[in-house]
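One protein chain omitted, others in place.
Moving on to chain A:
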Amino acid sequence: MMGLAAGPDGELIIADMDTVALSNLHRQLLYCSADISKPKSVVAAAAVQRMNPDVRVTPHQNQVGPATEMLYRDNFFRHLDGVASALDTIEARAYLERRCLRCHTPLLDSGTEGTQGNVLPMVPFLTEPLKPASTPRDGTFPLCTLRHFPRIIQHTLQWARDEFEGLFQLPAEQVNQFMEDPDFLKQQRPREVLEQVWNSLRERPRDWQDCVRWARRRWQSCYHDAIIQLLHIYPPEHETSPGVPFWAGDRTCPHPLTFNPDNDTHLDYVLAAAHLFAQVHRVSPCRDRAAIQAILRGVVLPPFVPQEGLQIPLTEEPAEQAHIPTDHRQLRQITQDLVQWRQDLVGNEELQAPLMEPIHFEKDNNVHIDFITAASNLRAENYSISPANWLTSKRIAGRIVPAIITSTAAVAGLACLEVYKLVWGCQDLSCYRNSNINLSACLLLRVQPPPAPTYWYGGREWSCWDRLEMQGVGADGQAVTVQEVLDWLQVSPVLSALSQVTLGDAGPDPDTHLLQRTHGWTVTMLLCGDDVLYDSKADAETRAQQQAQRLSENFRDARKLQQQDLELLYICEGQDAEAEDTGPPLLCSLP
């Protein structure tokens, strides 16, 4: 619409590795239902082309991130007039910001959440770098809260998510690994893994009825047996110390549930769990609730006897259930069974490989959400927590960010207004705007962005954007050595600035210069990220090694080896003065 990139030297690059989904359609106008499952960047590019045939647009189906650094090297960023980002993870945003900061590429960051949104321009030498976005609201919960002492529905929902993985994804992956790898048993495996594989194979269903019965047993185990077990260790009247009840404050005393096939939630659980279990084992599921109820009525389970001697940790110690002594005889039996079963299964030609199909949780899959909702609400009932409906369960378990076309469109418009300023190379901070909207409260706030922060180093004021630049190529065409970098730094403006400060008004006198080199400041440490390239405090041999090394060799982080430009930090110390904080970084361009 604006005619951006419509000229002969223009280019608009759209990068997204995702495909169009039904749930995307309500908030944008570049794709429609016919485009579902097609790559977003490709469809978007085509739509842009239709709106303005003059625009030169190129779709990329890549995620711009550490994995694609070879594709999007520093030169790529340096040639861009700007980057507009609308990313949905903090990590992706932080990465892009680092690249733009380094390559001095203007960045327009925009985001929305529900009816709120913002646009933040980052302009080299003018604005401050973007602040990291605030951490997401649902962090991880402590393990023992999730396992034994939930208090709110978010705990039971996370528990249900973990159950999902633990029932329908991980066991299937492990069994497949076991079946495919003949050396599986020879490697040291934790006892739990072997037991898990053994259980999974033992429980393999023959038909749908088996799946239903399996689900019923799971129900009993989670909502009845486990609670009885917990109450056996910590009965309702248990006291931590005389007069101090255990079940108080943060801990709500649970009660076991009794299965009732006429209870919709109980039936929802069985239906969803059996369905997913059947999928894992490639058995055809059935949705007939009445038929399932009939099967359930015929299930008789043995009464549960709580185990003695089990311990339940009350704090987050990692060494949790290691207290049950290993029954070596049982372990040998398990191993023998596994060997035998694998032989039988491999010999069975009717079975297709892989043996089981792991299911990955998808928030837009209704059966997955059916399971999560039922599993979570049943546990909530155990602990007298208010249940959540299907939609809320989906939102929390799926970590869904609410979104709507209005805030999305408004933010896009506000971002485009900043594009005008970037295109005209505006160097006046007062023209740019940080925008904040909240459409639910009719709020639209646009303010001048804060200026780029400065700091003092070596008696001079530097911008957070400043850096020293050095061609890291020696006369022989190879990458420079560490010693050459040190030499370069020693005569750089930074060090002479430091020296001038300590020596007072020494003035531009050749003798003074020599004085600076021998009595002034020196570089005591050279770093590249976490790698120490040079340390003046190391012994003579190490130092010699360090100084001789070329910048293109030997980094712990293999990615650094491929980088064109290395960002180096240095620490300087004066003979009579303390080490200064770090100055502007040194960007070293390699051949």
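Please note the rule applied: contacts are C-beta pairs under 8 Å (C-beta built on N, C-alpha and C of every residue); 3 or more make two chains touch, one makes a residue touch a chain; residues count from 1.
The criterion applied here is as follows: contacts and distances are computed from a predicted model.
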item: UniProt protein name of the chain not shown, from "Sodium/hydrogen exchanger", "Aminotransferase class I/classII large domain-containing protein", "SUMO-activating enzyme subunit 1" or "Coatomer subunit gamma"; value: "SUMO-activating enzyme subunit 1"
item: Contact with the hidden chain (one of A:Ala86, A:Val423 or A:Leu468); value: A:Val423
item: Contact partner of the left-out chain, one of A:Pro142, A:Pro182, A:Gly298 or A:Gly413; value: A:Gly413
item: Hidden-chain contact residue, picked from the options A:Ile13, A:Cys431, A:Leu468 or A:Ala538; value: A:Cys431
item: Chain not shown, touching residues in chain A; value: 1-7, 9-11, 22-23, 25-29, 32-33, 50-52, 54, 81, 114-115, 262-265, 364, 366, 369-370, 384-392, 394-395, 400-410, 412-414, 416-417, 420-421, 423-426, 428, 430-431, 433, 436, 439-445, 447
